[in-house]
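Left out: one protein chain. Kept in place: all the others.
So that you can tell them apart, the chains are marked A, B, C and D in the order they are listed, and the count of residues begins at 1 in each.
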Amino acid sequence: MVSSSRTPAVLDRERTPATPPAEPARRRATRPRVLVWTFRLAILAVALGGWQWYGATSGGVFVPSMTQTLAQLPELASSGVLAPALWSSNTSLLVGYPLSAVFGLAIGFLVGRRRTADRALSYWLDVAMVVPIIATVPVVIVALGLTFTARVAVVVLFALPVIAMNARAAVRVLDPHLIEMACGFGATNRQVWTGVILPAAAPHLFTALRIGLGRAISGMVVVELTLVPVGLGGLLLDYKSSFAGPSLYAVTLVIIAEGVLLVSLSQAGERWLIRRMRGERR
Amino acid sequence: GCSPSPGGEGKTTLNFSYSNAVQQTEKVPLHFALENLKSQGIATTEAFHQSGDDAVQAVVRGESDFGTANASTVFAAVRKGVPIKAVMTAYRPAYLLVAPASVADPGGLGGKRVGLQSKISSTTLYTNLALKDFPAAKPQLLIIPGSANRVQAMIAGQLDASVVQFSDWLTLRKKAPGQFHVIYDVAERNPDIIDSVIFTTSQTADSAPEYVKKFLAAVQTEYASTYRDAGKLAASIASTVPKTDPAAAKELAEESLKAKIWPADGGFSPVAVKATLDALRTSGILDAGSLPDADQCCRADLLTAGIGG
Amino acid sequence: MKARSRRFPGIRADVASGVAVLAAWQIVAVTVRPQWLPELPAVLTQVWALVTSGALSVLGTTAVTLLLGLLVTFVLAGAAAGLMAAGDVAERSLMPYVTGFLSVPHIALVPLFTFLWGNGELTRVVTTVAFAVSPVALTWTSALKQSPRELVEMAASFGAGPSAVARHVRLPAAAAPLVAGVRIGVVQGIKGTVSAEILIGIVGVGKLVTTASQTFDIARLYAIVLVIIALSIVFYLLLNFVEDRMTRWTS
Amino acid sequence: MSPSPSPAGPAGPAGPAGPADPVALRLAGVSLTFPGRDEPVVDGLDLDVRTGEFLAVIGPSGSGKTTLLRLAHGLLRPDRGLITAGAEHIVKPSTSRGFVFQSDCLLPWRRIVDNVAFPLELAGAARAAARTKAMELLELTGLAASANQYPAQLSGGMRQRVNLARALAIDPEVLLMDEPFAALDAQTREVLQTELLTIWARDRKTVLFVTHQLDEAVFLADRVVVLQPNPGRVREIVPIALPRPRALEIKRTAEFNGLVDRLWHLIKSDVLAEQLI
Partner (left out) sequence: MSPSPSPAGPAGPAGPAGPADPVALRLAGVSLTFPGRDEPVVDGLDLDVRTGEFLAVIGPSGSGKTTLLRLAHGLLRPDRGLITAGAEHIVKPSTSRGFVFQSDCLLPWRRIVDNVAFPLELAGAARAAARTKAMELLELTGLAASANQYPAQLSGGMRQRVNLARALAIDPEVLLMDEPFAALDAQTREVLQTELLTIWARDRKTVLFVTHQLDEAVFLADRVVVLQPNPGRVREIVPIALPRPRALEIKRTAEFNGLVDRLWHLIKSDVLAEQLI
């Protein structure tokens, strides 16, 4: 086997491209901004328009038009189908995600700062990040039955390794001199953690939690699609098997919206924190 | 070999879609019917799907010429405008409602945990049929897809009762001897109910009736022959259904033949179709207002009359 | 590695922890005998049976799907990355969609895909692409955009024209992250293909899993999961090896 | 207490004004081998740092200068030998010794004033009190105006001043400095050298100062320790008899350059050996 010294694919997936080099001419920036928004809206318009056009002209049973789909949303909401499904799905997220976060961070810290733990665990965390976790879902179901516990377990399986690996990277990348400095000033172990390691790692930890959230949502849906057809996943399967196109599309939209919304929210929080820490408040 | 427009009467290929991922006892005669077609110079292929709607998809897309699926699935699809028609009964319900020894009849299921395949499925239909005469009994309904999974849940004590297939009833008897018994035999109590249908696209049914007839005749012939040789059927089951030993296969064959699940006459009488549609309506699986009528969803005229067991 | 063998003579901690887990598994399996946990030898026998019986040949379809999916992914991601690296306006216009698509729980799209395209190759390829395309596009964008400014200036100072700069500086500098993009793509692609197959349930690994779980063959189910895990690790190690070879100069 | 091990003879004429030359820090027979390495980095090293003196350490790269400082601070523990500060046996870092690193090691998320207050907070001071003390030190090092900025907003020279102010915050008895000015450009470095001398002159703390810059060592120190590499040992201790206070102009005097020249000859062969490929 290989050494687990490298942590590939950890932040890779979320690596946002470097910001472009400082633009010297700030005055000219307004014109690109208008242009950028024009393009963005144009892309959106083409995508939605294409959908609408195809759905309306030759969609048939399988491709309802955009308006049909959107019209289905309030109907689903008012018929009392959507809210219970959302709640039922998200309960496993509500339990599973905090569990993953707490244990993921704890394991990440342990592995990041204790060599023995690192040697024993990193390799397997690494493996957990690259294997398709979905393959283990049937085994989880066999072990835990078609229960709420099983759903929570799958959420944890999806989210925990990512959080742990990113937390590990977060507490690792920091400059060893900073810790040495604090030790030099007589800092206790606890003071080193609260005064140096955690603040230095904070932005990365938030990234870890955000990536973990995205994965947790996937985990939540996966069980519902494979073996425990409740909640949103259950709705998807129901509508699919009854050929209810607009409803199927609408519920898919709801799931996408939930994912994008939750992840964007945590991303915004993360950015705010980083800006604060860099002193870019003003 | 896809055939997007199954046009010509002289077609020499036949692709078939099952609504199951693995071969089941109920579909063994279908399989041998397809095998027999080969000797008539028709190249057949079989595709296995995870659910009935996938089989419908495959047929609508032209990937397959024929498929099987639950009557409820096919009728729902027709109602949504999917251009298919049921042309024959594939088999009648091979289901039993199984409950703990302490429960004598469906009326005793009140408050018990009863497993269902999904909201729209034969299990729901049959559970409703079983409970029809006991309106006071209000069981707690849990959705657990996969008959095998429900059996597993019953053994594990996570589930009290469920409609299960013959094969699962065998498993249950073996793994939890004496704990459960049959309180409602679906086929026996509902002789007219159709469980699964064979369907094809409306276009094929309209434009290539001879082709359809040829296939249905082969199926009917095979169905008829099963009743003549139970031993051969058991051997066929043992060889095609995974993880079925000869002893289990023998029991399955006997149960199935006893319940007469394979209709050599096609089982597609107006009475049967109406009874099935009524059952679907009253059990609330398909909402009543927009149920298709028999003409929209079925064509019984392509069957070969007179082949009987 | 040297320090490792010094501290744990003959044993590596990661191997040891893996063995410990397997041992715990076996002990629980033979003492508590939970229904859901088969004994290790039974599972290994099943692994062996899988390998020798040729049951793994269904992985052929998996490989085809994966290859097709990756091909499409790399073409799409390449185009997107090329666009985004080419101009600021293009990048800012496209980026919200690419990053937004990253936060979509892709697996939830599979029912829609099967509804649209059935159970065939198309659905599985599209799922593979959906899983892999945005991370690859992002990695490649930053690979193409990172401009080794000082090295470019150095080359220019020796009279290198734009094409020579591209060939001798930009391309080699981008090589490592480009390969990293391929690695990410393959890892994500495997996840996508396997997800599609398991949700569809009748082809490739999905067929193996469905058959085993519908026939109650728990030992076989574990064996299949172990094989899937092992194969993805092998792929991953292979890619790491290639990547290391290509970036030997960084040591 | 014990004679200095300097081969240059005991107590050069540049002995500081301290009272009766007691020893602030003593390394006796110190040896250290890093795990995974065959040769010791430091072997049988003896060195006395006198109270109130400014002691510079020079030597080629890899001769163990940083290691020596880390040992003296207690960040590393020797395999053999004793390191003592007065009666205290040094086994771990303590606030009676302040460390100034080459890289400035400021916490990027803290404002300048809070960076200087950091060691005080670690020692348990209340936030407000720590800040007041920190502001005093910033005045002293001419940084009061930047107190509320973040490290990233400062130039390299200013960051090193903050680094120095922070080390002074805990009012250590001994100041250990590891090439604090190495990353600065030549002119900024000279400005900071004079400033350091001014601050040092106020209360004449004991300073152990590592540098690569021979003229820096001569300009600042009372004595210069020349280390030889493989393994690290004291080659010679050169007393610097230049009068204090010293202005930058002293660097152009013949006496000054004679001293630099002497140091150069002492390390020349080691440096050239190291340059050999």
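Note that a residue touches a chain if its C-beta (ideal position, glycine included) is under 8 Å from a C-beta of that chain, and two chains touch if they have at least 3 such contacts.
As the structure is a computational prediction, the values presented were derived from the model and not from experiment.
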Looking at D:A129, D:A152, D:A201 or D:L248, which makes contact with the chain not pictured? D:L248
Per the definition of touch given earlier, which of C:L76, C:L116, C:A156 or C:I233 contacts the omitted chain? C:A156
If the missing chain were put back, which residues of chain C would it touch? 150-151, 153-160, 164, 168-169, 172-173, 175, 248-251
Contacts from chain D to the absent chain lie at residues 60-61, 142-143, 145-146, 157-158, 182, 185-188, 191, 212-214, 248-249, 251-254, 257-258, 260-261, 264, 267, 271-272, 275, 277
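By definition in this document, only the chains that are shown with their structure count from here on.
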Would you mind checking which pair of chains has the most C-beta pairs in contact? A-C
Centroid from C-alpha atoms only, then distance chain A to chain D, rounded to Å. What do you get? 49
Once you find the CA centre of chain A and the CA centre of chain B, what distance in Å lies between them? 41
Junction residues of chain D, two or more chains touched: none
Among chain A residues, those touching two or more other chains are 141-142, 237, 240, 245
